[in-house]
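Report on one structure; see the data block that follows.
Note that one protein chain of the assembly has been removed; the remaining protein chains are unaltered in position.
Here is chain A:
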Amino acid sequence: MTDRLVVGVDIGNSTTEACVAAVPGDSPEYLSTALTHTTGVKGTPDNTDGAVAAVRRALEKAGRSPADLDVVLLNEATPVISGLAMETISETIITESTMIGHNPATPGGEGLGVGTTVAIDALAGASGPTIAVVGAGWDFDDVATELNAATDRGLEIVAAVLAHDDAVLVVNRLRAPIPVVDEVGAVEKVPLGMRAAVEVAPPGRTIRTLSDSYGLASVFELDPDQTKQVSPVARALTGNRSAVVVRTPSGDVTDRRIPVGTLTLSGAGKTLQVDVDAGAEAIMEVLGRVQPLDDATGEAGTHVGGMLAQVRDTMTDVTGQPAAEIRIRDVLAVDTFVPKEVRGGLAGEVAPENAVALAAMVRTSRSRMQVVADEVAAALGCRAEIGGVEGEMAVRGALTTPGTAVPIAVLDLGGGSTDAALLDRDGVSSAVHVAGAGELVTKLIGSELALDDREQAEAVKRYPLAKVESFFHVRHEDGTVQFFAEPLPSHVFARVVTMTPEGPAPVATRHSVDHVRRVRREAKRKVFAVNAVRALKQVAPGGSLRMLDFVVLLGGSALDFEIPDLIADALAGYGVVCGIGNVHGSEGPRNAVASGLVDAHVAGS
């Protein structure tokens, strides 16, 4: 054996990294690196398989055998486990089927029709201005024939409401065009014999009368008290191209705040309570007053109580600690909105409801990394030891980034938590973990865009967007156009897509590229930019970011195409140099901990 091989292994929440170095003298020569998925929960014996696999793979790349190994160094990980929960705090309810406010792709005719609702097969007995209500099973030709016949008899038909997607077909066959709203799935629930109004705006416009309180008052001859009552209807219809409003004796649209309960935060010798429906800002403000947080609990029997119990249960499952011993050490609350189907809606109407997302973080009592080290040693037939504490090693690795110097702070942007560590001029280091990272971003994107599929939300987070504009070209979110020699598949035609390495993948949304982009960037900003400042303030001398000179971004999310820019923007005002880590001038933001372990080992021996 001419030289001895030292391997640093960093077991993270989602990935395990290994870095092989030969140590001929007193400085390590880095040979290769490898990356695998972490097996099991970080800090548990299940990690052994992933760690061994990473070491073997790195050795293979370096063309060396495990027999040459001198020592494997593991990080002393602070097992940080995070949980997520989300609760809507507002709810829109339509009572007595008073309103239909959906946006069928192709309503018919245009204008406003005000009259009495009558089923199409009862038109013979009707009189006065009439709105025909057409159930499922009616063919468009028959509907048109029926309406034309009624008009010929002298009945004034002012509008129609249809179950099927037939509005244009029916209007094209009428002698006198009227506004028609279609695709009303539960048309049988439209109250009959009631005064109602149907409005369809011209293409490219939104309705003007039914989305205005005084418009409704004029249509239904309301007094001031009644006008006050219907103003939520007007608000709910704003922005639609078509709408139906039925005036029923006690029908209403309510926008209700759901009492979600209080959150109890204790720390710094204080215990404070905050209503979750007060929103994220209020929660974070209260949290700031009880730093460092000892524990957080939710009011039993309320949404927030269930939310934190769920987080605690998840932690119990993965750590084996009893729920009573699990302490929530940090919380990040984020305001968001969730599109929810309106209760009592007739056409699957969706209203954006306010919600609060909470990320909670638990630090388990002790790490079982020594067990992992023993098992790794047995599997590889060499020494394995715990080489250092994660945060300190990360700083050490980050310092090999060209252009950095102490005092240096690192931000490790992970999946479950955002970690910060600081090394000052005296060689003293400190580290914190705060709740909320990549997984919360994915959750926010998924819920705000109502994506059922977690993979799609993940793709929106990771890859830039584009719009497929023909079978052969896409327009990227920055406006550039890319041509494809092979036709794009029809399931992505005209859709908003994510530009994944496998090609364009559709995003199941009716929203524009701009909207999806805004949601994505806001989610990243609300989590990472907020957490960067929060975490750095906890390690910065005197809590002042101005005391920091260099901030180095590490971890998987530091490879993201825009998160580093968003964080740099957030830190720009504090006069710090912020950039993506480039460990050893070549490894990028990966491998800081693994190579930090090797450097520390060599320096110490």
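By our rule, a contact is a pair of C-beta atoms (placed from the backbone, for glycine too) under 8 Å apart; a residue touches a chain by one contact, two chains touch by 3 or more; residues count from 1.
Note that contacts and distances are computed from a predicted model.
S.K.: According to its UniProt entry, is the unseen chain "DNA-binding transcriptional regulator YhcF, GntR family", "Aspartyl/glutamyl-tRNA(Asn/Gln) amidotransferase subunit C", "Glycerol dehydratase reactivase beta/small subunit family protein" or "Xanthine dehydrogenase subunit D"?
M.R.: "Glycerol dehydratase reactivase beta/small subunit family protein"
S.K.: Check the options A:67, A:124, A:494 or A:603 and report the residue that touches the missing chain.
M.R.: That would be A:494, which touches the missing chain.
S.K.: From the list A:220, A:337 or A:471, pick the residue that touches the absent chain.
M.R.: The one listed residue touching the chain not shown is A:471.
S.K.: Write the list of chain A residues that the hidden chain touches.
M.R.: Listed in rising order, the touching residues are 105-106, 140, 165-169, 172, 469-472, 487, 490-491, 493-495.
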